[in-house]
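Missing here is one protein chain; the remaining ones are kept as they sit in the complex.
Each chain gets a letter, A and B, in the order it is written, and its residues are counted from 1.
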Amino acid sequence: MQGLELKLKERLQKLLDDGTVDCVIGWTKGEFIYDVTPAIFTKESGLDGFVYNSFCGANLSKYLVSQITSDKKFAVILKPCDTYSMNQLITEHRVNRENIYIIGVGCSGHIDIDKVKAQGVSGITNVIDNDNNIIINSIYGDSKIEKASVLLSKCQSCKGSELKISDEIIGEGIKTPTCDERFDGVKKLEAMTAEERFAFWKSELSKCIRCNACRNICPACTCRTCVFDNARSNVAAKANATEFEEKMFHIIRAFHVAGRCTDCGECSRVCPQSIPLHLLNRKFIKDINEFYGDYQAGEESNQRNPLVNFTESDIEATVISDKEGK
Amino acid sequence: MQEVKDFKPTIVAFCCNWCSYAGADLAGSSRLSYPADVKIIRVPCSGRVNPMFILKAFERGADGVIICGCHPGDCHYSTGNYYTRRRLALLYSMLDYMGIERGRTRVEWVSAAEGVKFSTVMNKFVEDIRALGECVKLGDIRCKD
Partner (left out) sequence: MLKIGVFVCWCGSNIAATVDVKQVVEAVKLQQGVVFATDYQYMCSEAGQLIMRNAIEEYKLDGVVICSCSPRMHEATFRKNAERAGLNPFMVEIANIREHCSWIHKDVEEGTIKAIALANAAIAKVKLNAPLISGESGVTKRALVIGGGIAGIQTALDIAEAGFQVDIVEKSPTIGGNMAKLDKTFPTLDCSACILTPKMVDAAANPNIELLTYSEVEKVSGFVGNFKATIRKKARYINTDLCTGCGDCMSKCPSKKGKNEFNCGLNNRPAIYIPFAQAIPNVAVIDPVQCIKITKDKCGLCQTVCSAKAIDYKQQDEIIEREYGAIVAATGYKPIKLDKFDEYGYSQSKDVITSLELERLMNAAGPTGGKLVKPSDGSHPHTITFIQCVGSRDISGRGKCYCSKICCMYTAKHAMLIRDKYPDVNVNVFYIDVRTPGKNYDEFYRRAVEEYNVNYIKGQVGKVYESDGHLVLQASDLLNNEQILVNSDMVVLATAIEADESAKKVASMLTASIDTNNFLTEAHAKLRPVESPTAGIFLSGVCQGPKDIPETVSQASACAAKVIGLLSKAKLVTNPCVAHSDELLCNGCSNCANVCPYGAIGYETKLINDHGIRENRRVAVVNPALCQGCGACTVACPSGAMDLFGFSNSQIMAEVEAICKK
């Protein structure tokens, strides 16, 4: 991870200089090392403040959606998991592939600063990522932590180190050691009784403050106007007035991205209330896999979303209503 | 608590114009009764039923929602009900996952010739909903009495 920032910066500068691209979508430094923000760099602004470190976990592909009508060329830094979203956006004509230069970066997992802090570390001045462990410098001294224990939740079910689409690759990646099986969380819920599940979601979703962060970060939620913002849709609302609206918003959001969600995990990552929203999306993914065969959105571009597809021998819709048990 | 037999559920049935709505017409002209709790909304195809309509119905106090369409392979629009089948299998699975009683949602294929089936399906569905009682897990409290 250490040399990557330098290599990237050098290469990006070259791409800007030789006119291959007009802009770069990357990250800019904040006050602390873990305080990084996605940013657009141009030829004029240069790469001042550019940063790439273990905290650059966000999926940058969505930032290209708003640039679809731009005539500028963009370089974008994508991790292996982000490339699934890129493929999906290409499939749905939400980005202009011709204007995008994809720099795929090797990845060994990104760090959740809250998990680091939770281990009792404070006054952090620097973090050195050695792929398997991390060294934390703080005003109180240095400490060494197992990297796996502070990975972002989404990295704990890493899709692998393969870049599904890129124009050039910088750095080598490793598949992060997965701590969870992808559907463990869903299975745990499925094993509960209906009453328990209801109670679980009631307590989780009642935390929702309808800040729309999940929707705004989601690379599948790219509607120009969301139905929940469209007064004519009959479901628009600025806040959850009732328990039902909490559910309605999240069910419909998950349903709208079903078959398109690449399981990038950004929704749960950004939720300020720590609602495990990925458990909704993963339920759809698990059902799609079980009902219609394994499907990974964004595996390649121009796949057919299983919700706009069918076979004559599909499982009957009564599969759920007729199910026995809890 | 109301007695179950006095409970008058609100049941919304979305019926496709070509098969199920005609099947309901046939049930009518054959005088095959089913409870008045069932109210039918005509849609051109079961594939026209947006999951939002279903959730909206529950929000507004429905106790059960049933979608009826042509049998797979017989869709007037060739393929509409195949998409319905996928969408609703997934949506209903999600509602189940959120702890909503499975019996409150249903999909049935009823052809224009199946007046008897239409009546049987509705009788059964109403019976199931009556057994489940009022839907308290969904529904907007503002829409209640």
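The working rule: a contact is a pair of C-beta atoms (placed from the backbone, for glycine too) under 8 Å apart; a residue touches a chain by one contact, two chains touch by 3 or more.
All values reported here derive from a predicted model rather than from experimental measurement.
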| item | value |
| --- | --- |
| Chain B, residues in touch with the chain not shown (by the definition above) | 10, 12, 17-18, 21-22, 24-25, 27-29, 31-34, 36, 39-45, 47-53, 56-57, 60-62, 70, 73-74, 76-80, 83, 87, 112-113, 119, 143-145 |
| Chain A, residues in touch with the chain not shown (by the definition above) | 69, 92-94, 222-227, 230, 232-234, 256-257, 304-305, 307-309 |
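The working rule: only the chains that are shown with their structure count from here on.
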| item | value |
| --- | --- |
| Chain B-touching residues of chain A, taken from the complex the two chains share | 186, 189-190, 194-202, 227, 233-235, 241-245, 247-248, 251-252, 254-255, 258, 280, 283-284, 287-288, 291-292, 306-312, 314-321, 323 |
| Residue ranges of chain B in contact with chain A within the complex | 51-52, 55-56, 58-59, 72-73, 79, 82-103, 105-108, 137-142 |
